[in-house]
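Note that one protein chain of the assembly has been removed; the remaining protein chains are unaltered in position.
Labels run A, B, C, D and E following the written order; every chain starts at residue 1.
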Amino acid sequence: KYGLAEKEDQVGVVTGLAWTSVGGELLSIEALRLPGKGRMKTTGKLGDVMKESIDAASSFVRSISPELGIKPPKFETLDIHVHVPEGATPKDGPSAGIAMVTSIVSVLTGIPVRKDIAMTGEVTLRGNVLPIGGLKEKLLAALRGGIKTVLIPEDNAKDLPEIPDNVKEGLTIIPVSNVREVLKHALVRQPEPVEWDEAAEEAALAARRSESQGAAQTAH
Amino acid sequence: KYGLAEKEDQVGVVTGLAWTSVGGELLSIEALRLPGKGRMKTTGKLGDVMKESIDAASSFVRSISPELGIKPPKFETLDIHVHVPEGATPKDGPSAGIAMVTSIVSVLTGIPVRKDIAMTGEVTLRGNVLPIGGLKEKLLAALRGGIKTVLIPEDNAKDLPEIPDNVKEGLTIIPVSNVREVLKHALVRQPEPVEWDEAAEEAALAARRSESQGAAQTAH
Amino acid sequence: KYGLAEKEDQVGVVTGLAWTSVGGELLSIEALRLPGKGRMKTTGKLGDVMKESIDAASSFVRSISPELGIKPPKFETLDIHVHVPEGATPKDGPSAGIAMVTSIVSVLTGIPVRKDIAMTGEVTLRGNVLPIGGLKEKLLAALRGGIKTVLIPEDNAKDLPEIPDNVKEGLTIIPVSNVREVLKHALVRQPEPVEWDEAAEEAALAARRSESQGAAQTAH
Amino acid sequence: KYGLAEKEDQVGVVTGLAWTSVGGELLSIEALRLPGKGRMKTTGKLGDVMKESIDAASSFVRSISPELGIKPPKFETLDIHVHVPEGATPKDGPSAGIAMVTSIVSVLTGIPVRKDIAMTGEVTLRGNVLPIGGLKEKLLAALRGGIKTVLIPEDNAKDLPEIPDNVKEGLTIIPVSNVREVLKHALVRQPEPVEWDEAAEEAALAARRSESQGAAQTAH
Amino acid sequence: KYGLAEKEDQVGVVTGLAWTSVGGELLSIEALRLPGKGRMKTTGKLGDVMKESIDAASSFVRSISPELGIKPPKFETLDIHVHVPEGATPKDGPSAGIAMVTSIVSVLTGIPVRKDIAMTGEVTLRGNVLPIGGLKEKLLAALRGGIKTVLIPEDNAKDLPEIPDNVKEGLTIIPVSNVREVLKHALVRQPEPVEWDEAAEEAALAARRSESQGAAQTAH
Partner (left out) sequence: KYGLAEKEDQVGVVTGLAWTSVGGELLSIEALRLPGKGRMKTTGKLGDVMKESIDAASSFVRSISPELGIKPPKFETLDIHVHVPEGATPKDGPSAGIAMVTSIVSVLTGIPVRKDIAMTGEVTLRGNVLPIGGLKEKLLAALRGGIKTVLIPEDNAKDLPEIPDNVKEGLTIIPVSNVREVLKHALVRQPEPVEWDEAAEEAALAARRSESQGAAQTAH
């Protein structure tokens, strides 16, 4: 059922936490990876701030791609589509940033996301996690929805004393300050880094080009 | 006549169900496949939410294309045009999502859609079917229009007790939770999967390129 | 003079019928075919619905192009410009759809349109003709303008009893349900189909490419 | 001085006639031809209707280019910029259509426009001239500005009886129904047609390609 | 300091004159030339009319580029960025046209602009200078800002009698009717023309292509 935790670990599917005038709500975020040209598509009646948070998430992920086992040229050969159902409900704000990063990393690496985890936090271009609003309402929604673990920004840890005890007992709440911590908790296994030396790759590419050009020039 | 069930099984033509202030209505959805470059065109005075539901439907279909017997590179060689008559009537909302998927799959595979079936349901990027509003009005419109079978979201099954008996007797109502079930009921035959191993294809492509480059480099 | 039937059969010039607050009016639709890249340009202060009806007309025509004697790759080598004078008068609505189809088919095939015919009807992506409003006013305008034959949607035939006798006597009124009937009446001669087997063409293309690649690879 | 007839015959400079709430005015239209890719740029605070009239003028000119001595592929190698000073004054409407055609033909052919001629008339995609408003005010402005000859739409000839005698005596007023008549009067000499057989050109191009491909395939 | 004459002759930096509700003001216009693809970028909160005046300036400069010593294909290899500080102040109107031309010519030729000159005047696509408003306020601002020489449109010379004597004594005021006069006064030296025969260049290019194609075809 929609509004509950996922039933199995899935690739690209992450549970975010939204805060609306009527309380907190689980936000299902879905990403797909398609053959393409490095484009990002977003759907789900997303506001500009949420779209920009997806842009920032995407650039951050590209910037650390060798850490994730992905060679940078790979990005030019695929498109990513991020969708946030329900399609008729407007959504906005930056607080799904770390969920967006997790979703994108999952589809790129093919590593599933743990089904009983939810998360909230703005992400910066360096992967830092910024604080969010509505912590209490979001935690209540997580508990209601069957979530076991919630990742929150470290800067929101100061708000935990105001959270009811039953919520704190029913959930494992983990403050995080960087997206790398998020990935450690959210992915069912960690990606293996790949070596990528940008300068060396460029030099090798230039050498191959020059060789091939030389061959062409001396053809007879 | 417009507003009635189709007279024959057709490729790319699917009957959706709309819900307006004056009741339910049959919605004829038409897709065409044209030689092209992987573009999607939509017409029929469609609102942004409906356009996004077509985007999501399209990405979902691309993501499962080998299941449908279509090799992914095929998409780069064709455009799809989805039109929803009547052209002067504004239409919006996500509930035609599963009809959009069906229409796109039908034009891609060339398999006709059963003429006496109608359907309603939002689709997610993973092909899950989300609940919709106006179930009673939509079922009444289906009955009035000569439809025999209606696919509805499993999450709307809970609303069936409120539907008048004569409607439930005049229609076969099938709750579905995933688009794969939709296709089983809606297409006159099922597509045959094709094998597609992305990693193997990429390796083969790279090998062909390297061979051809080697040949060029040693030309004399 | 503008507002009257054309003086000679012309390629790409079709008379539509508009319905405004002050009555019906003849609508002159002009199409030109130019060397290009498969683009469609529209001018004449056209509203979004009319522009979409031109899009639908264009896709329909492309989808049946072998029937019209045109091989699909031809479309990538030409642009079509559809203009509706008078340029300062706003125009909208889907009811010029079948006139748009006729105009596009005429410029593509080079076959002139009969000068004393007018037409009204929305077109679907499959070439079906949907009903329109303002039938009486449109027929009066046609009679006034010297038109001899008017094509109307079959679904509007039920409105004919309300049309004054002098109008029905002064005009040949032909109900049509598909654009193929429209073309039979409107073009001065019928196009000759060309054979086009998409799968065979693609296979042949692939074969030529592979041969040429083989030659290049074994060059020495 | 601005607002007067030009002092010499110039390439690409045409005098149109505008009609504003405070009377008629001379409208100087300037076109430039630049190396490029077939693009049209327009400046001078032009409204959408005037921009569309430039689009229509441009397509018409392209469609008759062999008549003007210009082979169609030439268009892909140049851009045209149409500017209407004064840059801060909004301008709109379709009545400068025939002046736009004249300006574009002049820059394409390099043939100057007669300096003492002005013109007004909407143009269709076939080069027909449609009637305009404000004839009296426009003719007064032409007389005031030192213009000798004014081209007007044939459909406006019926308005000439209402024009004051001194205006009709001070100007040579020539009604025209097609742009070809406009060019005869406005250009200082007539362009020489070039032969262009589209089908033959395409066949020749295809032959050259096939030959060159054959050579490549048999290279050894 | 901003709002004063420049301290040295610089490439691409021109002083324009603005007229606001609170009086005249010096307007610093900066252009940069970057490796690129023939694009024009504009920044500085510029209104549409000022952006169009930059477009017109740019097209005019391209049209006379051999006069300036620049071969037309050069334009395809560079971008130009025109910026008007201060970035938060909205600016509009066509009267900076001749300053835009001067700035673009300076960056293209690398010839500095005289530091103690200011200018105002709309430019047409043929390089003619049209009159502007606010002459008195602009001249006062020039005097205040330490400017020595001001170029004004010839059509504004009629307004000079109303200018206070001290202003006319403190400034050298030069009426100009064409941008070529502007460049003579504003650039520290004049560009040397280069020969460019468009028809000959095209023929030579075609010949080179044909030769190279011939070589390829007879390769063995």
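The rule is short, and it goes like this: a residue touches a chain if its C-beta (ideal position, glycine included) is under 8 Å from a C-beta of that chain, and two chains touch if they have at least 3 such contacts.
Every value quoted in this text rests on a predicted model; they were computed, and no experiment measured them.
Q: Which displayed chains does the hidden chain touch?
A: Answer for the hidden chain's contacts among shown chains: A, E.
Q: Touching the hidden chain in the complete assembly: which of A:63, A:77 or A:166 does that?
A: Final answer for the missing-chain contact: A:63.
Q: Using the definition of touch stated at the top, determine which of A:10, A:89, A:124 or A:190 touches the missing chain.
A: A:124
Q: Since one chain has been left out of the picture, which residues of subunit A touch it in the full complex?
A: 48-49, 52-53, 55-56, 59-60, 62-63, 72-73, 75-76, 93-94, 97, 122, 124-126, 130-131, 155, 198, 213, 216-220
Q: Footprint of the hidden chain on subunit E, which residues?
A: The missing chain touches subunit E at positions 1-2, 10, 12-13, 28, 30-32, 34-35, 41, 43-45, 81, 83, 85-88, 211-212, 215-216, 219-220.
As a working rule, only the chains that are shown with their structure count from here on.
Q: If each step moves to a chain the current one touches, what is the fewest number of steps from subunit A to subunit E?
A: 4
Q: Considering subunit A as a copy of subunit D, what rotation angle in degrees (nearest 5) results from a C-alpha superposition of the former onto the latter?
A: Fitting subunit A to subunit D on C-alpha atoms yields 180 degrees.
Q: Between subunit D and subunit E, what's the gap in Å when you average each chain's C-alpha atoms?
A: Centres of subunit D and subunit E (C-alpha means) sit 28 Å apart.
Q: Among the residues of subunit B, pick out those that touch two or more other chains and give their numbers.
A: 216, 219-220
Q: If each chain is a dot and touching chains are joined, what shape do you get: line, ring, star, complete or other?
A: Here the contact pattern is a line, an open path with two ends.
Q: All pairs of touching chains, please: list them by chain label.
A: Final set of chain pairs in contact is A-B, B-C, C-D, D-E.
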